[in-house]
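The complex appears here without one of its protein chains, the remainder shown in place.
The letters A and B name the chains in turn, as written, and every chain counts its residues from 1.
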C-alpha cells in the first residue's frame, strides 16, 4: 500500500477501427499498451468501452481457430435465422436509420458479451495473464467503430 | 494528458427503482447524467452496480421492440421450463426466504448479463455512443431494486 501524492493523472483516447467482416475480433492489446506507456500511469485502471450497441469488448485468447469457434458459438447463441421484432420494419416506429441492416441477432450477442472491460495497471503495465488479449468484438460489420479508452492512476515521478 | 491537482472528488448515490413486470429494462441514462452533472466530475469513471442477484446492468439500444427481443432471447438462453435445483424446496437447505419465488432461470440470465457497468466520463459527459443507453435489467420482477452509482474523477474548477 502506498499513499498517492498529487500526481494523479488521466488520459482519454478515442480509437477508431474499420472492421472488414460481419463478425471479427480485432486485437487491441498492443494499442492499449502503447496508450498506457504514453500516459505514464504506474498504477490505476484502464476502462475500454465500445461506443456501439452491436460491438463489444472482450478479453480472451487470440488463437485464430478459437476466434472462429467464438463466431460459431455466438451464431448458435443468438441465431440469425429466427425472427427479431427489431428487424421488422413494418412495425418499427423509432430509432430507424436509412438502409438499416437486420441486426437483432447482433444486439443479442453484444448483450451477453458486454460493452466495456475494466483492467488493472500495475508497475506501468497492463495486468494480463499469459494468454489474455483484449478484443473489439465486431458483431455487425463491416463498419467504422469508435472505442473510448480512459486511463486513470498514479503517475510515474 | 493532464495532471490532476487536488480536486479529485467522488459522489455515491443509491438509486431505488420499483419494477412492474417479471422482465423489464429500465432506462437509467437520464438519471445517471443528472447524477454526473451534480457531481461536477469532468473526467473519471462511473460504476453502476446492481445490488441484486436477479437484476443486471446492461448497455444497449433502447428501441422498444429490441427490448422485447432481449426478453425472448433471455427466455431461450435460460428457459423457465427446465428444472433448477435452486427451485426445489425439498432439497434446499440455505438462503431460503419465506414465499421465495422459483427463480433459477433469473439467476442464470443475470449471470451472463453481469452485475455492473463501468463507463467513462469525459468533458463532464457520460461517454455513450449514439444508440447506447444504460439499463437495469429486471429478471425476477416485480420488485424493489437498489442500484449503487459511484462517480470518481477530476472536478471542475
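We adopt the following convention: a contact is a pair of C-beta atoms (placed from the backbone, for glycine too) under 8 Å apart; a residue touches a chain by one contact, two chains touch by 3 or more.
It should be emphasised that the depicted structure is a prediction, and the values quoted were computed from it without experimental measurement.
Interface note: of A:36, A:55 or A:117, the residue touching the hidden chain in the full complex is A:117. Even with one chain removed from view, chain B keeps its contact list with that chain: residues 6-12, 38-40, 45, 47, 49-53, 77-78, 84-86, 88, 91-95, 104, 107-108, 110-112, 114-116, 118, 146, 148, 150, 152, 155. Listed here are the chain A residues that touch the chain not shown: 1-6, 8, 43-45, 58-66, 68-70, 73, 77, 112-114, 117-122, 127-132, 153-154.
Throughout what follows, only the chains that are shown with their structure count from here on.
Between the CA-based centres of chain A and chain B the separation comes to 19 Å, rounded to the whole angstrom.
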